[in-house]
Every structure is written in C-alpha cells, then in structure tokens.
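Heads up, the thing below is written out as structure tokens.
One chain of protein is taken out of this complex; the other chains stay put.
Chain lettering (A and B) follows the sequence in which the chains are written, and residue indices restart at 1 in each chain.
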C-alpha cells in the first residue's frame, strides 16, 4: 500500500538584484524559476476504472528556511477519479489561475510573472488558491476538450463563496481556453481570462487577456509571450500591458511589464536560469515585482526592475 | 538503515452541514471519519529481542492546508521495546484517551465523537495528549491482559504533573478496560473511564462510563454504542448521556448526543462515509459538535445538529 506514495519537490534559489525608487537591493531569493516546495502525493487503483488519491504540497522559502503560515497552503486535497472525470476536495488552485498560468512562459512564477500586473482591486479576493474548495474536472478522453468547475465554501472568510470554471481545447499544436470566476457576498469580484498558444516547433507564441472587475472598478491586462527551444534549454519573453478601465475617474492608471529569460537544462531535473524583468508604472500605478523582493515598494509612476541568476532542482 | 522508515497518513475531507441556534452552516471539513494527518515512523531491530523506534505525526486540516501550532502535536516519540514491554518518551496520547477511544465506534473523531460531551470542568487540563510524557506499556504476551502507565512532567505548563494508567483484558470477542488520570497542582482534575465491548460477529455493542472531577465539580457520561458490518462497510450508532453531578448547585445541566453513520469501503484504504449527530443540550448545557465546525456556539439549553458526507484515504 505504501508503494504509490511519492515524496517530491523543488528547491530553487537565485541571486537577485532589484531596483525600485532608485534603491538597489541585492538578495538571495527562493523560487526564481519554480516555487521551492515539498510534497507528498499518492494514488490508489480501486478497480473498475476508479482511483483515489491525495496531494499535500508545502511552499519553501529556501533562502530562509521558512514556509507559508498555512503549512500545506499550496495544496491539500483528496480526489476520486473515474471515467466521469475527477472530484477533488480541499485547498488548491482554482480554474482561473490554472488558465492564465498555462499561457505564461514562467507559469506565474518569479520576476517575470504575468500576475505582477494583476490587481484584486482592493478586494483581498486573492488570486489562485482557495480553502474549502470542491472541483469537478472533465475526463481526459473528450477529443481535446478539457475543463473544470470549482466552488469554494467561503466559511471562515469574510469574502464569501467563490465559483470558477474553465473550458479549453488542446490538440496537436494548439491550446485555447476561457475561464471565469465570481466571488464575494454582495458586490462580486469577477475575473475573466482568455488564453491561446500555438506551438510552431521553432517557437511557441501565446496570448493572454485578463479582466478583473469589482463594482465600478475594472482592470484589463493583455500579455503577448513566446517560448523557443535554444541549445539544451529554452529562451522566453513576455510583454504585458495593464490599463485601468474603471468608471471611477480618479483611479486611472497604465502599466507595462517586459520580461525575458533563459533556462539552461543541466538535466531533466536540474537547470540554471536567468531572468530579467522591468515594470513601467505609468500615471498612478504602483505595481511591483513578484517573489521575495525585499520591501522597497515603487512610488506611483515609477519603474521597477530586476535581474536574477539561479539554479533549480526538481526531485 | 532507511528501509524501516515509513511515510504514512490520512487525508479525509467531508462536505458538512451543521445547525446551531437556528443558524445553518455549510462547510468543507477535514477529518469527518479519521483525522487527516501525515506521519513518519520507523523501527530498528537491535537484536536480543530489543527494538527501538520513533513516531512523528502531524495533524492536517485538509480543507485549508493548516496544521496544529505544534507541528508534531499528534505524536513525537522515541520508544524502546523488549520482552519487558515498551518505554516511550515524548508527546502522545495518555492512557485514558486510549481507553475511551477504543469503545467509541468513531474513536473520538468527527461529528459523532463521544468527546463532544466530555468537559474538562474549566481546568484546561486537556483531554488526551501531553507533552513531556513517559509511558510504560505492558508486553503483548500476558494472556490477553494489557495496560500502561504514564507520567507527564508538567514543566512549562501551569497545570503541573499528570499521571494516568490503564488495565484491560482482550481475548476472543471480549474487550474491557479501566483507566484513571489525575493531574494538577493543588486541586486535582480526575478522569475515570470504564469501557467494555463484545463482538457477536453480526454486531459489536460497547459501553463507556466516564467521570471527570475537579474539586466540587463533577461530570458523569454514559455511552452505549454499536457497530455492525453491512455490505462492504459498516454501520454504527452511539447514544451518550452527560449529567452534572457537582455538589455546587448552580452548575446543574443535562445533555445527550445521538450519532450514527455508515462507512462504505471502496478498498482497504479508501472509504466513503456519512455521519449524523444531534446534541440535545438540556438546562444550562452548551455542548457543541466536535471538528471544524464554524463558530456558531449553541446557546444554553439548545439543540445542535450536523450531517456530513465525506471521503477518507489512508496511505
């Protein structure tokens, strides 16, 4: 019975330089290319096409040996699979986060994450992971169609229930998906994200369009990205443009992010990488670089830049 | 030397409905049938009948990815075994908790736990697990007799030392045990628990009688329960009755709990289950359902009910 239990994880540490408001910061940072983590997961074959499994995953800030305050905050789930698909219960990523991650060359991780420009519009709705969530995931045999729907019970949270869902199509070189989330008690926080990629072999361009809305507040973010194999690694770049579309005039802002990097694979499990990212905060914007950036927040209407050089090991 | 180290655990999540004071709460809850946990344990054969081993076990609130504030709060021990029995040092369950759990169909877990009606009489003495504990457990070859004695050093706690012990007899279909604990500095908190079960094959009825005492305060709880195999699972029910026996008139109360459930085994390791539990708080009682019930405390003299439907996977 123990045979199917797997201990897995990532340790990823980078030397990093960031600059905001004219202040240089040199640091060691965890998760420049992939979030450092430790996990335990397992699957049991119940017979008759039915399977059960669990997944526990804990973030590690490997530069300092700390974890999230909720130890298994990345994921703590139990699932049952069958021909009908998967039913999963616990804490994990909702469908919208999976949707935009799929089309970001760095899966929303590190200095160049597309999430850097995403705003929750002051709602504290949170991007990505929810407690007390139930998901149904479509089975894999639908001729390329895939999808999932989630509901998060919202108990214990002041923000109430959340619902999200995604539909997509992936076959041969193409991948497209649309996902939508609504959460909150009275006024709803709404996130819509559309993504598409096409793998030409020599390069895989992708597009992401994400809007968030909360009452009169609205944000629109476009991302164009590309990943291409190069030597025993891959090079990538992304450009994102965020604009305030609120019907409340005083909050107007514009911001853009350019990010690029190279990942050099020493093996299937180990890589050296470098990332560069620059956010240009126009007007009142104060977007900052993601990750373990020491606390130098950008002033409104300022530039924030970063560079790192790191090593990532999967186990 | 690594070969004897085992990674083990449980992930158990349920959809739950509870009602207290007329308020409905729908939630996702961890540990409806067995407490979600992750553990590491190992045994080494030292030769000459002697063995050494360790056991580390951490609770997981799988609905939200959190743990207890003491990470290894369920158990962190080192043991030496021999023909003489076992000596164990660290943090773990004391003998009295083991004693009443053995006769509760749900081993004091989930909505129907017998512990729901147990009171520590305001002492904060805690039921069950102690830090800084030393136990001696009798060897297994005593013709059915078993037992253990514990002492918890009490350092760092305002409640001082604790002592507990248990003797029992288990052979063929019968199991009976008596356990007693005393803890505290001046006035002692005392817990006595007697249990008996008989496995008729078609059904296994059990009885538990537990009293707690702290100076003039005293509580008496009776439980009658039954577990019976049904299909590829088992059905169980328990009825508990708690009464205040204090010699201080103002605290008088009565309360009862009826709980029942069905556990359907998908395999030896995975089960679906359902539980229903109802506490009837008579007079001034304010007993509540155990587990991750969101904070709607019963008013005195009120009913509290709950129902859940969950899936449990052992690994």
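We take it that a residue touches a chain if its C-beta (ideal position, glycine included) is under 8 Å from a C-beta of that chain, and two chains touch if they have at least 3 such contacts.
Since the model is a prediction, treat every value here as computed from it, not as a measurement.
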- Note on the structure: Among the options A:25, A:176 or A:207, the absent chain makes contact with A:25
- Message: Just to verify: which one of A:64, A:171 or A:248 makes contact with the chain not shown?
- Response: A:64
- Message: Out of B:9, B:32, B:90 or B:112, which residue would touch the omitted chain in the full complex?
- Response: B:90
- For the chain left off this view, which of B:44, B:120, B:182 or B:241 is in contact with it? B:44
- Message: Touching the absent chain: which residues on chain B qualify?
- Response: 1-2, 4-5, 7, 40, 42, 44, 46-47, 50, 52-54, 56, 70-78, 80, 89-91, 131-134, 153, 155-156
- The missing chain sits against chain A at residues 6-9, 11-13, 15, 25-28, 36, 38, 60-67, 71, 266-270, 294, 311-315
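By our rule, only the chains that are shown with their structure count from here on.
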- For the sequence-identical pair chain A and chain B, determine the rotation angle of the Cα superposition and round it to the nearest 5 degrees. 120
- Take the average of all CA coordinates in chain A, do the same for chain B, and state the distance between these two points in whole angstrom. 40
